[in-house]
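Below you'll find the structure, written out as structure tokens, and then a few comments.
For this depiction, one protein chain was excluded, whereas all remaining protein chains were kept in their positions.
Now for chain A:
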Amino acid sequence: MSRGASSATLLPPGDASDSASSVSSSSSTTTPPASTTTNTNTNTTMTALVDAPAGGLYIPRVESSLHQFADSEPQLVVSEVRTPSNFVEEKMAKNSSWGIGDAFSRPTAAEEKDAIQRKYEELISEEFRLQLTRENNPSYKRKTQFGFLDLAPLARNAVQCLVQDDFTKCFESARRDPWNWNFYLFPIYYLGVFFRYFILFPIRLICLIMGFVLFALVMPLTFLLPEARRSRYQQKCVQLLATVFAMSWTAVIRYHGTPPPRRANQIFVANHTSLIDVIVLMQERPYSIVGQQHVGVVAFCQKYVLGSMRNLWFDRMAAKDRATVASHLHEHIQDPTNPPLLLFPEGTCVNNEYVVMFKRGAFDLNATVIPIAIKYNKIFVDAFWNSRIQSFPQHLFRLMTSWCVVADVWFLEPQTKLPTESSTQFASRVKELICKQAGLVSVAWDGYLKHVKPNVRDKEARQKIFAHNLLFRFGMNPKPAPAAAVAPKAQATAATSSSSSRPADAHTGAWMSTDGDVLPAEDKKSL
């Protein structure tokens, strides 16, 4: 045991940061006596930590905790040497028996989740980091002992998210606090209720039905027109219907900013609160919509009402659909005579307080992205469609029995992907713009988690961090990382027959880096 720590002692102080120099110098350094050994160990590890891009904030505390480790156990045992061959064996054994190597190196759908994962990892490792550095009790000085409360950050986190968690709060309807318990407000409120349900609602319903009837009569007539003009009139019809819908909840929508003139290669993206987003936006101009294939009433509308809009419906859970959608999208935006493409990169309805992760699909196409920020005013009614507790007709009923739906819509400056940006970064930049304009809180969670369980990888990554911390305390080497990127390093260390500065490496990678990347470099590469 304490393999890693002892190997680090081979290095003179101050050299551990550069692996090449550490390798060369360690070959000429002899192992110092035991008492100085620990000091050297501490120093080298420290230097590695300081030289790594770690925030200065934590370093003093890290130092002290490392001193504690070192001081408490002066006898370090030089352990067996790791040769490349047993390294490879270990790696093979790992890949075959756990299958985790596969999970890490398989790129399918992995990149989508990176943003949350990284953010979340940082959170967890932050806790570990604080915990490790804050330790000042005797049980932690004894390096040979596992601290029973090492798991405290995880326990706390688990209990904390039972009380409240960042994900579900994005999908919670606003709680209504009654404010009208007052001798004159109360009767007026009930008068209002009566008016809304028994006068306003029937009028609105009749208007809506008439709108539909009109639509059903006019729409077939458009097929008599020559093909060139047909789609323009069909779009007008759809817009008319959208207006009727908006009137049915007395929508008061303020549009800010002007979208750029219609060109090829444009995509409109908006934050998503309810299906009524579509109506609110359609009222102003027609769009082709990319979205989830629904069931029931919504499916009917998708098929017959919006049928002329060259929409793209797909099933968000079918990976095959997603692939074909990407190519359809690309085709669609090439032709400027198509209605502009509108999509909701969140992929699910959020309560209009938060914005969840933007899927990067729309940002992959090298198109100009026009962000639309939609903010509903909750003063009369919460426009969030909470599909778990309401069907869409119920949602519409609620809107139609409210005084009115108030919303602001901002068309923001068109954005293009910067050469230095990945699609994911571009997506999150656009998301931040929308959040800022609409005053929403940006959350890194993937909205699809509403429908699917999180990937094992997320848990796996957390275990990895815990494992690294644990092994660090016991001065053991981490198991080889599954990626091939480790191999060159192994060869370099093999030259001097020591796995020098490995623990320090692992830790600068696993929990010392402050750039938000918590996974060690080799893992990131393979993701």
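The rule is short, and it goes like this: contacts are C-beta pairs under 8 Å (C-beta built on N, C-alpha and C of every residue); 3 or more make two chains touch, one makes a residue touch a chain; residues count from 1.
Everything that follows uses one rule, which is that contacts and distances are computed from a predicted model.
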item	value
Listed names "Ribosomal RNA-processing protein 43", "Ras-related protein Rab-3A", "Calcium-binding protein p22" or "Vacuolar ATP synthase subunit D", matching UniProt entry of the absent chain	"Calcium-binding protein p22"
Identified contact with the non-displayed chain, of A:385, A:410, A:426 or A:474	A:474
Contact footprint on chain A, counting only the chain that is left out	1, 90, 94, 98, 100, 120, 131, 137-139, 142, 144-146, 148-152, 154-168, 172, 175, 388, 445, 449, 453-454, 458-460, 462-464, 466-468, 470-471, 474, 476, 478-479
